[in-house]
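Structure record follows, encoded as structure tokens.
Shown here: the complex without one of its protein chains, the others still in place.
Our next item is chain A:
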Amino acid sequence: MSSPNSAYPDTPDTRTKPKRHEWPLWEVFIRGQHGMSHRHVGSLHAPDEEMAIKNARDVYTRRNEGVSIWVVEARHIAASSPSEKGPLYEPSESKVYRHPTFFDIPEDVGAM
């Protein structure tokens, strides 16, 4: 009989176990049935890009969520620094004129 616990029958005990080498982290983007753009849905680990797409299919599209998958290795994403959020974002808070709320939309145009 097969027990799942026998998956690694000859793995040495914890004290001598070597450091675990994790697969790289991938960020997953899915385009939904009616969505125009891919949206970030989460991340996962995989050894290469093909397996990352397969894993994304199994983890994130089980309930018919998507028609297209993008994956990108997380280390390739450049991100803004949270410590710079003052200079980056606060200046726009006082620029109300950037919102197009200062003119009337003719009724014929309908919802914008």
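Following the convention adopted for this analysis, a contact is a pair of C-beta atoms (placed from the backbone, for glycine too) under 8 Å apart; a residue touches a chain by one contact, two chains touch by 3 or more; residues count from 1.
Rule of thumb we're sticking to: contacts and distances are computed from a predicted model.
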Name per UniProt, for the chain absent here [options: "Phenylacetate-CoA oxygenase subunit PaaC", "Peptide/nickel transport system ATP-binding protein", "Multisubunit sodium/proton antiporter, MrpD subunit" or "Branched-chain amino acid ABC transporter permease"]: "Phenylacetate-CoA oxygenase subunit PaaC"
Residue among A:Ile30, A:Ala46 or A:Ile69 that touches the chain left out of view: A:Ala46
For chain A, the residues touching the chain missing from this view: 1-2, 4-9, 23, 44-47, 50-51, 54-55, 57-59, 62
